[in-house]
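To start, I am sharing the structure in question, which I have written as structure tokens.
Complex shown without one protein chain; remaining protein chains in place.
Chains: A, B, C, D, E and F, in written order; residue numbering restarts at 1 for each.
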Amino acid sequence: MIKIASRPFDFLDKAIGKQILVHLKEGKDVRGKLEAFDQHMNLAISDATELEDGEKKQKIGQVILRGDNIFYIST
Amino acid sequence: MIKIASRPFDFLDKAIGKQILVHLKEGKDVRGKLEAFDQHMNLAISDATELEDGEKKQKIGQVILRGDNIFYIST
Amino acid sequence: MIKIASRPFDFLDKAIGKQILVHLKEGKDVRGKLEAFDQHMNLAISDATELEDGEKKQKIGQVILRGDNIFYIST
Amino acid sequence: MIKIASRPFDFLDKAIGKQILVHLKEGKDVRGKLEAFDQHMNLAISDATELEDGEKKQKIGQVILRGDNIFYIST
Amino acid sequence: MIKIASRPFDFLDKAIGKQILVHLKEGKDVRGKLEAFDQHMNLAISDATELEDGEKKQKIGQVILRGDNIFYIST
Amino acid sequence: MIKIASRPFDFLDKAIGKQILVHLKEGKDVRGKLEAFDQHMNLAISDATELEDGEKKQKIGQVILRGDNIFYIST
Partner (left out) sequence: MIKIASRPFDFLDKAIGKQILVHLKEGKDVRGKLEAFDQHMNLAISDATELEDGEKKQKIGQVILRGDNIFYIST
């Protein structure tokens, strides 16, 4: 109904293969390389690291991250 | 069913390319330039800054912000 | 299936152009003039003021308010 | 698939024009006259009063109440 | 896709006209006679009593109870 | 779109008539015999017992348990 030049998912598409930071609920962050995403904003991330309150908590390797709990994705 | 002259998303459309402030759950705010949005109120914002309790917390660059966690968008 | 004389959204339609008070989750209120709404109860409000615990917190100008977080709208 | 004699919304339909008490999340109650409802359990209530922990807090006039936050409606 | 002999709602159907206990979020319980239900698990209950932490809190008469906040229904 | 040999609900189907433990939100558990389930993961359980923090709290007989609040079902 509304014509728009681009959409938020186009920006996600451009981030494929690049480092992203995903800011989640409950003060969690996940950093890593964006491998894939879908229309629910579910993400596949490789070489991922979990951070809590900005500090490195643990390496979590390859993860499938559920879109529901995302605040924002910094690309 | 209800005829209305304009819709909330029309106001969002007019804000494309302009500075906005997004007020999120858990006392978070994100400021930056609105690049794109979709029907779920997902936003793409450039030159974004995260604020916590009104104070600048960190620069977060370009972000894709999930519509679910938005309280309001000040345009 | 159920015949009803009017619907809640008809009452919202009558409030277009008038001052409303929106009572939100987390003890927030937004006052201002209703400009537009949609079927998700998303609202566009102009000359908006945010209140916290009933006291004026800040002017927020024109806002797009997400329907999800609304408790009630006082018209 | 299941044949039932009546449905919960029929009971709401019978309450149109009558005093109801709406018990909401976060310990809030709203009393007033039911004017309208829809299939999402959104309600329009006139001469409404908000109560907190059972005590009268403030008169809120005519309200559109979002169905999402309702625990139960006492008719 | 999966053939099943009966469904949870069949058990609810058998409880029509009988006393039930509804266990809700936030430690609330409602007891009363099941009058009606729909596919969202919304319930109409008559002669209802609200209990908090297992103790009788107040009589609430006839209620329409929203399915969203139900943990379980004991029939 | 993705071909998979079996689905989680097939495992639930095999548990019909058997003892299960349902781990719910807010630290609640329900044990009993699985009688029925539907596509929303709503369950009908007979001879059910509620446990809180792993300890038996009360017998709740036959229950219809809402799928929304389930963390996992141990079969």
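Operating definition for what follows: contacts are C-beta pairs under 8 Å (C-beta built on N, C-alpha and C of every residue); 3 or more make two chains touch, one makes a residue touch a chain.
This structure is a prediction, so every number in the text was calculated from the model and none was measured.
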When the complex is taken as a whole, what residues of chain F touch the one chain not shown? 2, 4-12, 21, 23, 25, 41, 67-68, 70-75
Which parts of chain A face the unshown chain closely enough to count as touching? 9-10, 13, 16, 24, 26, 28, 30, 35-38, 42-44, 48, 60-66, 68-69
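Everything below uses one rule, namely that only the chains that are shown with their structure count from here on.
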In angstrom, rounded to a whole number, how far apart do the mean CA points of chain A and chain F lie? 32
Averaging only over C-alpha atoms, locate the centres of chain B and chain F and give their separation in whole Å. 40
Contacts with 2+ other chains: residues of chain B: 9-10, 68
With chains as vertices and touches as edges, which is it: line, ring, star, complete or other? line
